[in-house]
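Shown here: the complex without one of its protein chains, the others still in place.
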Amino acid sequence: MKETALAKLTWPRVRASRRLATRRAKLNVSSLLIYAAGFIIVFIVLSALFPGQIAPYSPTEMVMTDIMLPPSLTHLFGTDYYGRDVFSVVVYGSRDSLLIGLASVLAGGLLGASIGALSGFLGGIFDTIIMGFIEVLMTIPGILFALAIAAAMGPSLFNVVLAVALSSVPGYARVFRGQIISVKGRSFITAARSVGAGNLRIFFRHVLPNAWSPLLVMATIGLGTSILVGSGLSFLGLGVIKEIPDWGTLLSQGRGYLTVAWWMSTFPGLAITLLVLSVNLLGDKLRDHIDPKKSRV
Amino acid sequence: MKALLEIEHLTVKFATPKGWLTAISDVSLSMKSGETVCLVGESGSGKTITSKSVMRLIDYENGVIAGGEMRLDGVNLVSSPQSSMRTLRGKKMAMIFQEPMSAFDPVFTIGSQIIEVMIGHKVSSREKARERAIHLLSRVGIPEPELRMKQYPGELSGGMLQRAMIAMALACGPELLIADEPTTALDMTIQAQILQLLQELKSEFNMAILLITHDMGIAAEMADRIVVMYAGQVVEQATAVQLFELPHHPYTQGLLRSVTSLDSDRGSRLYSIEGSIPSLFELPEGCRFHPRCAYATDQCAKESPPLLDINDRQVACWHAESLAENGAFESIKQTSGIDITEKTESFVREKESGALPNLFEIEGLRKYYPLGKSLFSRQNSVIRAVDDVSFQIRKGETFGLVGESGSGKSTLGRVIMQLEKATAGSVRFAGKTLTGIHTSELHEARKDMQMIFQDPYGSMNPRWRAHEIIAEPLAIHTSLSTAEKKERIAELLNIVGLNPSLQDRYPHEFSGGQRQRIGIARAIALNPSFVLADEAVSALDVSVQAQIVNLMQDLQQNLGLTYLFIAHGLHVVRHISNRIGVMYLGQLVEIAGSEELFVRPAHHYTKALIASIPWPDPSRKRELQAISGEIPSPARPPSGCRFHTRCPAATSLCKSEPPALTQIDHEHWVACHFPA
Amino acid sequence: MLRKKSGWKSILALTVVFALVLSGCASTEKSGNSNNAAEPSPSADAAVTAAPLTGGELSYALATSPDTLDPHRSGLAVAVRAIRTIHDNLVAQLPDGTIAPWLATEWEISEDGKSYTFKLRQDVKFHDGTPFNAEAVKFNYDRILNPETKAANSAALIRPYKSSEVIDEYTVKLNLETPSNAFLGNLSQALVSIVSPTAAQKYGDQLGKNPVGTGPFKFVSWEENSQITVERNADYNWAPPLVENQKAPYLDKVIFKIAPEEATRIGSVQSGQVLAGETIPPQNILALEKDEKLQLFKANTQGLPYTLFINQNKAPWNELKARQALQAAIDVDAIVKTLYLGTYDRAWSPLTPGTFGYDKSLEGGVKPDLDKANALLEELGYVKGADGIRVKDGKKLTLHYVDGSPNREKRNDIAAIIQQQLKQIGVAVEVEITKDVRSIVFESANYDIYGNSQVNSDPEALRSFYHSGAASVGGKQNLPAYKNAEVDSWIDQGLVEKDTAKRQELYANVQKAIIEQAVIIPIYVFPYTIAASKTVQGIKFDSLAYPLFNDTFIQK
Partner (left out) sequence: MLKTVIIRLFTSLLVILGSLVLVFVIVYLLPGDPVLSMVDPSTVSPEVLASLRAQLGVDRPLYEQFASYAWKVLHGDFGQSILNDEPVLPKIIAHLPATLALTAASCFIAAVVGIWLGVLSAIHKDRWIDITARIVGLFGISMPTFWSGILLILIFSITLDWFPAMGSDGWKTLVLPAVGLGIVGAGFVVRLVRNSMLEVINEPFIVTLRAKGIAEKLVMYRHALRNALIPALTMIGVLSGELLAGTVVIETVFSRQGIGRVISDALMAKDLPVVQGVVFFSAIMYVLINLIVDLSYRVIDPRVRRSQ
C-alpha cells in the first residue's frame, strides 16, 4: 500500500518535470525568432552603412559577357541582365531602401505625432476640427494618397519619401492622440495638477514621456509598411530610378525575368520581405514589452 | 466525518519570463462537507493560487503542480487529466470570483451562461435548465428573474451580478463552493447581503464553502475554521473561535491586532507589523515571516518551521508553543459592547474642537456631469455627482467622508481641491474663495492644499524616480537649488519613514506601502496646511494600512495638518477622523463627531452602514443586518429623501419631501425626517 | 523552361529554330525593304498550305489599355491593334512600300501634286448599314481637321490635307496645301481610317467607345481595362492586298484581352489561357522559342528607330567633337546584345531598314573606340579629375540624360548602361527618368540626351526631327536642335521629288549627314512580337507592323 502511495506521489512529479521542460523550450523558440530578426536587421543596417566592406563587387560594374548567370560561389545571388553582381547590388541597394523607410517614418511619424499630440492635449474645438480633418484624410487610403503625390511630383527619392510620409500622417495622428488622451486621464496627471503643475509642464514632463512608446511600436511596424509602399510605387513606375537602385526598383525591374532568371527579382524580394518581417517581429515584441496587459504572466 | 477536500503538501510553480516561480509550497488543508473554511492572508500569500489549484485552473496560467496531493471526495485532482477535471468543475465544485463585473462573458446573456453550465454537464435538458436557472436567480434574491435571464451582464449592477454568479455556481448543486474574495469589490451594504445569502445557501444546499478573504471580519463572521497563509505557505490553521481567542503564530497575531475595529481606542496608534510582504521572487530563508517577526531567533532565520499540531491546531512557528504559553500575545479579544461613558473624554475633545476656526467652508456645492447632449429633448440629462453639499473643515482636524461607491465623495474631494470646476456653489479656503478665481491665484493656493491618492502607483509618473516625484512640487513652487532640494528630499523621506538611499528608484520598484509613503512625502513637501486623502489606504494590505494610518496621524500632530479623509472603510475613518460626514447619492446625509456617529447614528443609512460591518470576533457572531436594495443611479436620483427606496423607516413624506440637513445635537447634523 | 524535355529533342528543336531564324533574316535581307514580313515558324509554314477553318475565337493579349477606339482621336499604338480590325483605309501600303488600292480602287494625282482624286469601291457598307461613299470620305477627313474632334496623331498624319470635293457619289477629290510624297502612305495608316459618319454624328465624343467602320470585324463590346471584343463582319469583301483572304475573316471573334503586366501576359499565353499575346520581351522570346506549343510572329516596325537625340543647344554638345566622342564611346552593339539578347536589330541610321530611302551603307560604320573618344574630349580641353570625371574651367563634364517612365522596351536600362559606358571616358551621366517628358523635354528643353522613336510609313518623318523648321521642342527647336541648311533642303526636296531613285538619294544624303555629324545615336529597331499557340495560323502585318486577322484561323 505504501508502494502505491509512493508511486502515486512520484508520478505527477515526473509529469510535472516533463512539462517544465516543454515550457522552457517554448519560451526559447520565441526569443530565437527575435534574435534572428535582430540579426537580419543588424546585417541590413551594416550593409547600408558599409556596403563596400560587404559587397564583393561594385554595384555598377556591368560585365556584359556575364549576364544573367545563376547563383554560384562567385556570384552568390547570380548576375542580372546588365551583368552586375546581384548580391552587391542588393547590398548597396539596402541604403536607399532603408532610407525610404526610415525617413518617411520619421517625417510622417513626427508630423502625425505633433498633430495628434496637440489635438489630444488641447482638446475642445481645436481637437474636433483637427480630428475632423484627419478623419477626412483617412477616407483616402494611404497607397492612393502616396500614389497621387508621387504621380504629381514625379519619381525622386525625396518625393517617394514625401509621398509615403504624408500618407502615414493621419494614422500616426490618430494613434498618438488616443494615447495622449489616455495618458491625460491617468491619475498621476491629476496628481501633477494637484501640486500645481502647469499645462506645459504636464505635457512635456508627464504626458509625452508616457505616451510615445506605442508610437514607437507603430513606427517600427510603419517602417515595414513604408518600404512596401515605396516598392509598390516602383512597381507602378513611380519609384526612384538611380544608378544604384533600391530593392523595390530591383524587384520591380527583375520581375519580368522571373521565368528566365529568377534570382534577379527573388533576392531583392526576399530582402524586402525579410526586412519587413523582422521589423514587424521586433515591433510585435516591443508592443508586448510596452503593453503591461500583455506582459503579465 | 469524511473529508470532502484534502490537500497535502501542495506545491505550485509558475513559468514566468524571469524563470520558475514557486507560488505556494507545502500547503495542506482539509475540509469536511458542509464546513466553511476561510483562507485568509494578505496579497501574495497564495490563497487564490491555492483555490485555483484545487480547480486545476492554474494549468491555463502556466502553472504546474510541482508536488503534493489533492483529493476531492476521493478523486485525485492532481493526476486527473483536464478532461475529467472538466466534469468536476462546475458540477462537484464551483467557484465564484472577486469581480462579478468581469467574471461574466459580456456578450452572452445571464440566462444563457447559467444554462450553459447545466447543458455542459448534461444534468438537464435545455428547457429544464431554463426553469432551474430562473428558480435559482429568484432564490439568490434577484427580482424579475425571467427578465434578467435575457439581460447582458453589463445591464446588471455588481451586487446583482454576484448573486447571479452564485446562482450559476449552484446550478449543478456542487458539494464544494470556492468563493474567492466574493465581496471585496462590492459596497459594504451589498457585502453584508451577499455574505448573508452565502450563509443561507450553505445550509440549504449542504455545501462546503472555501472562502478566501483578506478581511478578518468576514472570516470571523463566516468561518468554521480558518487557515492563515503568508508568502505562499500556511502559517496557522485553527477553528475560528480558537484563532481569534489566542492566535499562535506571530503573524496571525499581528494581523488581528492591526485590524482597526469599531471599538479600538481612536487616540492610540494602530498596531502594525513592520516591513512588508516579501515578493515571491525573493523569499527570505528559513521562516518566511522572520524578518518582520519580533520574536524571531537564529533558528527562524535558518530553518523553515513545519506545520505542527499544537494545542488542537496547526501552527508553523518554532516558538508557537512557548509564545502561546508565556502569554506573549495579550488577549486581543474585543470587549463587548461600546461603553459610552469611557468615551466622554473624547467627546469633550471634540466639543473643544468646535471652537477651532474653519479652514474650508463649502457652501451649496454642486457638480453635474452632462450625459451627452440630446438632439431631440431640450432637457439635458446630467449625473448629479455632488448635489448641494455644505460643510466646514476646521483647522487641524480630520474630517472623514464616507459613503458607498457612487455617493460622490471622491468627486466632492476633487471639486474642493479645484481639480474640477464646480457647477455651482462656493469653496472658501483660509478665508479666500477658490471657486472662480484666477489661475495664478489658484496656483498660489495649491501650495497650501495637497492630495494623497488611492492608487499610489497610478498617481506617480512611472518614468520618474522617487526623488523627482517628491521634488515636483518643490520645482513648481520654490526656487530651491539642487543641493537644497536634495536635502529637503532626504528630510522628507526620513519623515515618511523611507530610507533616503531608495530615492533613485522608480515607482514600480517599491512596495505598495512604500509608494504611499512617497505619495505622502510629495504631499507634505511644501508644508501645506491641508491634505486631502482620497481612499489613501483602501488599496493597501491590512498590516500596511495600519502603518500608513499611523504615519498620517504622526504627521498631523507634528506638522499641524488638516485632513479631509475620504474612504469607504468605516473602521479606518472612525479611527482617524474627528468628525465624519456620510454621503449618499451626492448629498451629505449626516455629519457628526466620530464617536457620536458610531454610537448614535441618526440617519438610517448611517445605521445600515455600521450594521453591515463584519465584526472580527467569532464569539459575537450575529445575523448580519443588511439593508435591502442598492444605491440608485445618480442620473435619476429618487424624489424626496434619496434614501427612501431602501429606508426601513420611509413614509410617504420621505418620498415627496427632501429632508434638510438639520442639527439634532451639538455637532450632530442629519438630513432625515425621522432620525433614529 | 518549366517543362521537362529530353535533351536531344530540345537541342534538335533549338537548331531547327535557329536555322529558321537565320534563314528568315537572310531572306528578309535579300528582299531588301521587306523587313516587316511575318517571320514564320515551321508549323506556320505548313499551316499556310492547310485549308483555313472558319469559326473560333482568337484571344489576343494586349500590353496596355487602348485610350480610345476612335481612330482619329487615338494616340496609342495599342489602340491601333483593335482599330485596325474595325476600320479600313482608302489605300494600303505594301511591304515594299508601294501603295495599293483598298477602299479606293484607283486614284489620280494632279500635276502640281496638290490634289488627289480617288475612285471608291461601290459595294462597301459600314457596320451600321451606312453606305460608304465620297461623302463619307469627305466627312472623315474634315472631321480630323475639325478642332472639336480633338484629333490626336491623325491630324499630323493628314497634313497637308486642306479640303475635299465630292465629284460624284463614288469619286472624291482631296486638296492639299502643299504637295507631299508622304500623303498616300499616311492615308494607309489606321489612324486616318474611315469611320461611319452616321455613328460619328450619333456618338460624338463617345465614338471611341462605340466605333463603327467598314473593317473585317465589327465592334461588339469594350470592357475597359479588361477586354475588347470584335466579331466577324460577314459582309466583308474588300480586304487589302496585304492579306490573302479577300472575304469575311475566318474567325468568329477576336477578343483583345488587356494584360499590362508582362509576366501575366506571357504566362497566359504559355498556359493557353489566351491564344496569342503581343509585345514579348526579349528574355522571354528566347524561352518561348523553345516552347513546343508556341510560335512567335515578329515584324520590325517602320519609320524612325529608337534614337538618342543629342541636344546641340546645350554645351558642350554643340561641339562636333563632343558628340563624336559620345558616338565613339557608346557601344551600341553591347547594349543591344545585352538588353535584347539578339532579338532586336541594332539601328545604324535615322531610319529603320524597312523604310523607304534607308541607307544600307551606314551599317557597320560606327565602331566603339574609347581611345578616340578620350582623345576627342582631350582636344576639347576636358581633363580627367580625381574622381575620373573630366573637368574644364572648373566645370564637370556632365550629360543630362532624360528618359520617360514607365520603362518601355527597356529604354531606361539603355540609360543605365550608357551611364556606365560614358563613365569610362570621364562623362558623368545624370539620368533623369520622368513621367513628365512633356514638360521637361518638350516644354523646357531641359536635356542633353533624349531618346525617341516614331512609327511612320515615309521618310518624310525625318522632317519633324531634323528639319530646322520643326519646332517640336519649346516651339523653338527640333529634338537635336539641329540646323543644317543642306539637310533642310534635301528633306524639302524629298517631299516633292517624283523620281524614286532621286528621292532615295536625297534621303541617303540626309542619313549620312546626320550620322557623320553625330547628331544622334541610333540604338535599335523595335520588332513587334507576338507569341501564339501553334494552333493559331495566318496572322499578317501591315506595313507598320500592326497585326491583321483577315487570314487568321485556329487549327483544331
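A, B and C label the chains in the order they appear, each numbered from 1.
Here is the rule we use: a residue touches a chain if its C-beta (ideal position, glycine included) is under 8 Å from a C-beta of that chain, and two chains touch if they have at least 3 such contacts.
Predicted model, so just to flag it, every value in this text is computed and none were measured.
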| item | value |
| --- | --- |
| Chains still shown that are in contact with the chain withheld from the display | A, B, C |
| Residue touching the undisplayed chain, where the options are C:D123, C:E177 or C:E261 | C:E261 |
| Touching the absent chain when the full complex is considered, from A:L46, A:I181, A:L236 or A:I290 | A:L236 |
| Sole residue of C:T54, C:Q201 or C:S226 that reaches the chain not shown, by the stated touch rule | C:S226 |
| Which of B:I7, B:V64, B:L77 or B:V117 contacts the chain that the document leaves out | B:V117 |
| Chain B, residues in touch with the chain not shown (by the definition above) | 52, 55, 57, 60, 82, 86-91, 94-95, 97, 99, 102-108, 116-117, 120-121, 152, 154-155, 165, 168, 374-376 |
| In chain A, positions touching the absent partner | 26-27, 29-30, 33, 132-133, 135-144, 147-148, 151-153, 224-225, 228, 231-232, 235-237, 248, 251-252, 255, 258-259, 265, 269, 272-274, 276-277, 280-281, 284, 287, 293-294, 296 |
| Residues of chain C (touch criterion as defined above) contacting the omitted chain | 2, 61, 65, 67-68, 70, 73, 147, 150-152, 155-156, 205-206, 208-209, 223-227, 257-261, 263-265, 267-268, 270-274, 435-436, 438-439, 443, 471-472, 475 |
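Just so we're on the same page, only the chains that are shown with their structure count from here on.
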| item | value |
| --- | --- |
| Chains most often in contact, by C-beta pairs | A-B |
| Centroid distance [mean C-alpha coordinates] between chain C and chain A, Å | 46 |
| For chain B paired with chain C, centre-to-centre distance based on mean C-alpha positions, whole Å | 88 |
| Overlap residues in chain C, where contacts from two or more other chains coincide | none |
| Chain A-facing residues of chain C, complex | 1-2, 262-263, 266-267, 281, 283-284, 286-287, 334, 337-339, 405-407, 412-413, 416-417, 419-420, 423, 431, 433-436 |
| Chain A residues touching chain C - in the complex, by the definition given at the top | 60-62, 64, 67-68, 81-83, 151, 154-155, 237-238, 241-243, 253, 255-261 |
| Interface residues, chain B side, partner chain A - complex | 13-17, 20-21, 61-62, 64-67, 69, 76, 78-79, 414, 417, 419, 443, 446-447, 450-451, 453-455, 458-463, 472-473, 476-477, 519, 522, 526 |
